[in-house]
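Missing here is one protein chain; the remaining ones are kept as they sit in the complex.
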Amino acid sequence: MKELDQVVIRFAGDSGDGMQLAGNRFTVVTSLIPNDLATLPDFPAEIRAPAGTVAGVSSFQIHFSDHDILTPGDKPDVLVAMNPAALKVHLSSLAPGGVILANVDAFDERSLSKAGYSSNPLEGDELSSYRVYKIPMTKLTLEACKDAGVKPRDAERSKNFFALGLVSWMYTRPVEPTIDWIQKRFASNELVREANLRSFKAGYNFGETAELFESQYEVAPATFRSGTYTSVTGNTALAWGLIAASRLAKMPLFLGSYPITPASDILHELAKLKEFGVKTFQAEDEIAGAGSALGAAFGGSLAVTTTSGPGIDLKAETIGLAAHLELPMVIVDIQRVGPSTGIPTKTEQSDLSAVVYGRHGESPVPVVAAMSPSHAFEAAIEACRIAVKYRTPVYLLSDGYIANSSEPWTLPDVSRIEPIDPNFLEEPNHVDDEGKPSYWPYIRDPETFARQWALPGTPGMEHRVGGLEHQDGSGSVSYDPLNHEKMVQLRQAKVEAIAKAIPPVGLNDPDGPGGADVLLVSWGSTYSAVMAGVKRVRARGMKAAMAHLMYLNPFPANLGEVLGHYRKILVPEINSGQLCTMLRAAYLVDAQSISKVQGLPFKTAEIEAAIMDVIDND
Amino acid sequence: MKELDQVVIRFAGDSGDGMQLAGNRFTVVTSLIPNDLATLPDFPAEIRAPAGTVAGVSSFQIHFSDHDILTPGDKPDVLVAMNPAALKVHLSSLAPGGVILANVDAFDERSLSKAGYSSNPLEGDELSSYRVYKIPMTKLTLEACKDAGVKPRDAERSKNFFALGLVSWMYTRPVEPTIDWIQKRFASNELVREANLRSFKAGYNFGETAELFESQYEVAPATFRSGTYTSVTGNTALAWGLIAASRLAKMPLFLGSYPITPASDILHELAKLKEFGVKTFQAEDEIAGAGSALGAAFGGSLAVTTTSGPGIDLKAETIGLAAHLELPMVIVDIQRVGPSTGIPTKTEQSDLSAVVYGRHGESPVPVVAAMSPSHAFEAAIEACRIAVKYRTPVYLLSDGYIANSSEPWTLPDVSRIEPIDPNFLEEPNHVDDEGKPSYWPYIRDPETFARQWALPGTPGMEHRVGGLEHQDGSGSVSYDPLNHEKMVQLRQAKVEAIAKAIPPVGLNDPDGPGGADVLLVSWGSTYSAVMAGVKRVRARGMKAAMAHLMYLNPFPANLGEVLGHYRKILVPEINSGQLCTMLRAAYLVDAQSISKVQGLPFKTAEIEAAIMDVIDND
Amino acid sequence: MTDVATTNGKATSRKDWASDQEVRWCPGCGDFTILAAMQTMLADIGARRESTVFVSGIGCSSRFPYYMNTYGIHSIHGRAPALASGLAIARPDLDIWVITGDGDALSIGGNHFIHAMRRNINMNIVLFNNQIYGLTKGQYSPTSEVGSVTKSTPYGSIDTPFNPVSLALGAEATYVARTHDMDRNHMMEVLKRAHEHKGTSFVEIYQNCNVYNDGVFSDITGKDRRADYLIPLVHGQAIRYGQNGEYGVARGDDGHLHLVRVEEVGEDALLIHDESLENPSQAFELSRLARGPHEPTPIGIFRSVERPEYGYEVARQVAEVEGKKGIGDIAALLQSSGTWTVN
Partner (left out) sequence: MTDVATTNGKATSRKDWASDQEVRWCPGCGDFTILAAMQTMLADIGARRESTVFVSGIGCSSRFPYYMNTYGIHSIHGRAPALASGLAIARPDLDIWVITGDGDALSIGGNHFIHAMRRNINMNIVLFNNQIYGLTKGQYSPTSEVGSVTKSTPYGSIDTPFNPVSLALGAEATYVARTHDMDRNHMMEVLKRAHEHKGTSFVEIYQNCNVYNDGVFSDITGKDRRADYLIPLVHGQAIRYGQNGEYGVARGDDGHLHLVRVEEVGEDALLIHDESLENPSQAFELSRLARGPHEPTPIGIFRSVERPEYGYEVARQVAEVEGKKGIGDIAALLQSSGTWTVN
């Protein structure tokens, strides 16, 4: 038994091989150790890309450890390769000296040529710098299932459980949770249950008996703060955050949405959770998704619309109206690779400028971003809070990486989160010329500039709102030049006022403000790699500071001051430098963009290299 | 006869009073003097706002002079007020001591109260600081038409011609052109023709005989460069520019559009001009307007789509595809007051950031802006040239002010404009693995990065393009991370390469670069007021420089250098500072925004004051 | 007096339904009579102002909500049904009216329109069809007839227009009616029935735009020719028209509907109108009798059938799940995919 402090495993195989499932189950048992962990699923855009091809490879990476970790790891230590294509695609990222667990049965001539191999890599010298284990996974799986009554074709499909069993043995994961899960999940399908169970056990036992491996490994439990934990993907956490916000505001949740990868899972999750009074509406398109949400908002629902890149373009006109009417709603953008259809299943942060600027006319809208899978819960609540408090649409940014990956999460005590007060107005707030009480929809709170909001159904508060410019206060249509200017300024001032209410940006600089040689600014999912990178350079004795932005519009009130302490500012983004441009404009600081647009999150090493680069060139 | 060097007249009356017509005819005869001139029409959003109300007032302002002028004038010297509401709305902008020509017949009790007057302003002291002429225009018109066989109700509608006649007399405009025009225009309707003719003459004669006026005025001809001139509105010039570009490129013009104020007139104009082979398509919405244009572009048309604010939001997704496919098209945005429906008939420059940033993903698109009505012709050709040369969508910005106002314009010699070479590829540019010639759609010109483009119908060049990321060169779908990054960079580099081909930004500083105390940066229609304002402060002995930006993306290559010469940079915009933000980000200069968002262009005095303000506070 | 009109507990009259905003349509515009019909009808049936919401898009017609003393949203060109859908699902207690034009509903808004029809969400869509874009000053619309000379078609339009009734029926509409701006009582009746209908009701109103398209419907709506051009559809009655009822609609030997002379076919051969047929085919066939407003045209309720209302169904599913699983518990939700505890 060898002790390791951390391991990165990548399960890779054909889309039909069940790698996501194997990865997910491994994640669950790992969370029970408990190890700290982070995951990175990666799958092709096609539903079923042609079997055996490079395009059809699906993978799941998990990084787990006995200490606090942030990223799913740069390079896997172990690669499970269920077929030649999987090896082909992932070999180059394997750490030097890494382990390859290859399903040797799949390395037949046909599969090799489909993957583009002219000879079998398991046989030549090509892999000599790795530790290669050739395991007949298909054959062993078939044998294990032999007298279970399953057809061989079906039995073969259980080989992911064989692999899972084997890896579970290698890293001394408990077997009971997996066995329990298989039993429950396939309760109604005896043959499949039996095949999966037998294969899983066969894989585990193979490790134990085959004497192929020098030893088992152990990764000691990480020290977690005490509490109850779960493992959650970003999309699930975000959906739950919306439900929690609905409870906190006592406003029913309405989701108007049109399916799009990688946002659809939020719709799926919320559609299931009707016991929370959630109403989900699959609209005919993104415009109607946003429009229906805005209609529901007018009616007093906590209104949300979810989408990804292309949908953001389509919703722009409606969000402009929402900003103009000053009605709360949340627009969730799970960013993916653009422009246009791009690469739908890969991650990017390239919608930031579109959500900040992408509406005609002057229509400022707040923007909040989730920084990790579990943080999506908190970010969702915060987006809803700002929306309701300030009567404004709010963009909530996540991305494909956050959406699909998972991490351990201390369950929050929702009853202790501050409630959201919609503060509906039920009595007239104005007296008209004839002395009659009436309701003026654009009378504002002097501090937040939020307008007083009354709901249909309230007698005596009847009123009309609309997209034409309106008179301050009364809300009547107005073409008055100075009134228009005032309204433009008020809407801007309202969004800027949010800066007063949100927390100042935190500065992580062990030497105090300005102590470090360089400041890294992260936002959204770059948080984890940037934090990890900063830690690494600090470990090398260098001085790097970090500030993470959860609020992209408006910026926290102290951001200018924080940036002002540093001569060198680096802004790593999975785009061509969108936040960086915004910081330069707002604060006239010479922030430099570290850009990566490959559909993948930053690796810690990339951040480390970028920091070393500026420090070295000093 | 008194000589004046310049006059500003505003015709104002009810929407039904024909003020736009009167103003336009006055403009035409004024252009024949020739005086230099600039106009500013202003009309209500309603088709026919309730007669007699303040909301229903329509006006037309003309500024004409014996010297070069730039703006339609800040404050009218003469106000023609056809009814009380017109007086009410426009009085405050009249220059001190200005002339009011009031149709006294319209100042009855009902009309006064509709306009919100409790007593007749023509009778009290209220107007004592102006020179008020109370003229019974309705009565005189009716009398003039008495035995022409016209019904009184119809005859009354000619009173705009009475006013036109009167003002024509006052400023010694020739009468023949107007008489000719009436005769031609109403050739088929004898009664109307007669009524208009008689009324016009009656107005003219009234001036001559009534002894109400001390004298006639003359504004000497301005010195124009020799050439043939016409007077043109921005929308017409823009439409003509598109036709000229189509001829220059030998590509048929296709317009896919959905009506929207103030852009519709371009559709109307082009729909008429079928003898130029133009095909116009009124699509079901803006998405289809842009989509049909992109389809036509694929087929080799010079493809254009025209719209205003809300339409820009809706076209975003399609423009993102066009940028990704790298197909040429021009998106014309006649900006109006936003956000949302805003004030559709008023002007604004607030779509700049939307066109630069308003698409998901990294999808850079060039932006060009017209600076005056006649310049829209040139800007349209330039937008088409860039689109075709670089195979890219290009935004062409104009605004409601440019669209509807007019100015004298030296007719260009289109045959001397440089042709646009679409450079279609007709032979394969690649040899495939099997040695067969084939066509790769993403092989580029090494300098412009423009791709080699082949049209459907060309044998042997069959190929597919699409919104998924594609392989550099071949254009096949590619999910390769590094290829994606390369393509993002190439698309960006292509747009940036345009900066090499466009002229450097001109610096207007009599003292040489850096000589002035402040640099004014204008774009689009702010040109005229900024130039006029700069001239005024110079006339006061101050030093102000000016640079006008026709290209908003990419910026001219020398812009950073030009800005670098000045410590104080002012950027006046009819928005909240959108260009200013872009300049700050790009060049880290402390440019300051002069913002006006009232649906109206800047006045010269406003620019003057802003400049004095920074110089004084120095 | 039977049905006492009440709002906030008080009886209302037409003027209670008028907002304080000045009505700004062109003098003589057909929109005025529609406004009057709506206000009167709502007062008559005892509707409640506080529970009534008018949602519109953009267009002359879409200014309507500003003039109603109810809740209202003047939204985005073409998108009113989308907003109304969300509002109706979220708030099944409200009475929701969508006011739209031929451009708003059928050009830019065509998709939301057809989806509203099939979903049967609780809203009454009232389309002011003037066969023109009024607000943008006179371009042709998807209902303009072929050959229309307008600002955007100086040489005549070439698009076959939609027949809004056929389109709605093809999109699975449950309530489809047509009326016109010159008959206030008929408008009121048809609007009232729309209001009573559960789900999406669709009312097309032939509306005169006297500025850009004056008189297009005058054959049907004008007093002089109306008898010969307006075919009244009355449930349960033979379909008959003409100065003296001399014409009618009957199914011919070829199995298809035809305009007939009553004396030729006999009264018994006339088609008895049945708005409640489950199959929309006959209603569709009626909608095809006229190819444009210059032919005898059916006016009235083409179809009125029951189908589950969308918002109700949404609420039912929620209630059923709540009933089965109990009201959701957040703490339990957060634990639902398994937990581990560290002390």
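Order of writing sets the labels: A, B and C. Residues in every chain begin at 1.
The rule we apply is simple: a residue touches a chain if its C-beta (ideal position, glycine included) is under 8 Å from a C-beta of that chain, and two chains touch if they have at least 3 such contacts.
These numbers were taken from a predicted model, which means no experiment stands behind them.
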{"item": "Option from B:Pro136, B:Gly299, B:Pro422 or B:Gly473 whose C-beta touches the chain left out", "value": "B:Gly299"}
{"item": "Options B:Ser93, B:Thr236 or B:Ser372, residue touching the unrepresented chain", "value": "B:Thr236"}
{"item": "Option touching the unshown chain, where B:Leu21, B:Ala95, B:Ile443 or B:Val477 are the choices", "value": "B:Val477"}
{"item": "Touch residues of chain C, complete complex, unshown partner", "value": "107-111, 114-115, 118-120, 142, 155-156, 158-163, 166-172, 251, 255-257, 271, 279-282, 284-285, 288, 307-308, 310, 313-314, 317, 320-321"}
{"item": "Residues of chain B (touch criterion as defined above) contacting the omitted chain", "value": "28, 31-32, 34, 224-232, 236, 240, 243-244, 247, 252, 254, 256, 273-279, 281, 283-285, 287-288, 290-301, 303, 317-318, 321, 325, 411-415, 432, 456-468, 476-477"}
{"item": "In chain A, positions touching the absent partner", "value": "46-51, 53, 55, 258-261, 264, 267-268, 271-272, 274, 280, 282, 284-286, 310, 340-341"}
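To be clear about the criterion, only the chains that are shown with their structure count from here on.
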{"item": "Whole-Å gap between the CA centroids of chain B and chain C", "value": "39"}
{"item": "Chain centre separation in whole Å, for chain B relative to chain A (CA means)", "value": "45"}
{"item": "Residue numbers of chain C (touch at least two other chains)", "value": "58, 74, 76"}
{"item": "Junction residues of chain B, two or more chains touched", "value": "55, 310, 340-341"}
